[in-house]
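Up next is chain A:
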Amino acid sequence: MIPLTLADVIYWFNALFTAEGLAGVVFLCMMATVVAGAVFAVTSARLIRSVTGLALCFIGVAGIYYFLNSPFVALMEILIYVGAVCITISFAIMLAEPRQEDQGGRKNAMLWPMSAGAAVLLFWGLTMLAGKAQWPAIPTRINNGSLEDVGISLLTTYSMVFELISLVLLVAIIGSIVLARAGRSKT
Partner candidate 1 sequence: MSGYFKELISGTYSLAVGLGITIKYFTQPVVTMQYPMEHVKMTPRYRGHIELVRDEETGASKCIVCGMCQKSCPSGCITVAGKKPEGSKKKVLTTYRLDFTKCSLCGLCVESCKPGALDFSKDYNLASPRKEDYIFDLLKRLEEKS
Partner candidate 2 sequence: MNLLNLYNFLEMYLVIGAFLFAIGFYGLLQRRSLVGMLIAAELILAGASVNFMAFNRFVAPDPTVGQIFTLFIMGIAAAEAAIALSIVIAVYRNYKSIDAEDLAELKG
């Protein structure tokens, strides 16, 4: 490896203790959180731990959104994913899994290497695609993507999306109530 001289150390120290340097460190932490959370969510045997991993992963994703200049989406990520989705999933676990036996992988022995191989292939392919592709330079912005701009867009250009979200949520509410009531054995 590259021999580390005193000058290097001083360079790194100076680079670290600037706003940009600290931001870089935080970004690395967020990446680590995402990776650790995702791995934890997928591999841990107990479902409730998976949910904790998922929550961790989403907190990391929220941090990444913050780096992408959209704190609003970052906070919504925490509010909706951690505060609502994860809790809903853990509710499902509590209600539907009284036994605490380990919920390991599928019984089929061949599936594990196959799915792992497919996942690695997918990751490799996407990464290569991302690295090789020629992305266009940042074009001129028509607005700066702040909360106000999002709000204006939502109610003008993308009002259809806005309506669709509410429709989907309404259908989801009604559907889940119907489903949950239909399966009830006792009345």
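The set was built so that all candidates are chains of the complex that A comes from, given by their letters.
One rule holds for everything that comes next: a contact is a pair of C-beta atoms (placed from the backbone, for glycine too) under 8 Å apart; a residue touches a chain by one contact, two chains touch by 3 or more; residues count from 1.
Since we're looking at a predicted model, the values are computed, not measured.
Novice: Okay, in this complex, which of 1 or 2 is up against chain A?
Specialist: Looking at which candidate touches chain A, I get 2.
Novice: Going by the contact rule at the top, pick out the chain A residues touching candidate 2 in the complex.
Specialist: Touch list, chain A to candidate 2: 15-16, 20-21, 23-25, 27-28, 31, 34-35, 38-39, 41-42, 47, 50-51, 54, 57-58, 61, 64-65, 67-70, 72-73, 76-77, 80-81, 84-85, 88-89, 91-93, 95-97, 103-107, 111-112, 114-116, 118-120, 122-123, 126-127, 130-131, 135-136, 138-145, 149-150, 152-154, 158, 161, 164-165, 168-169, 171-173, 175-180, 182-185.
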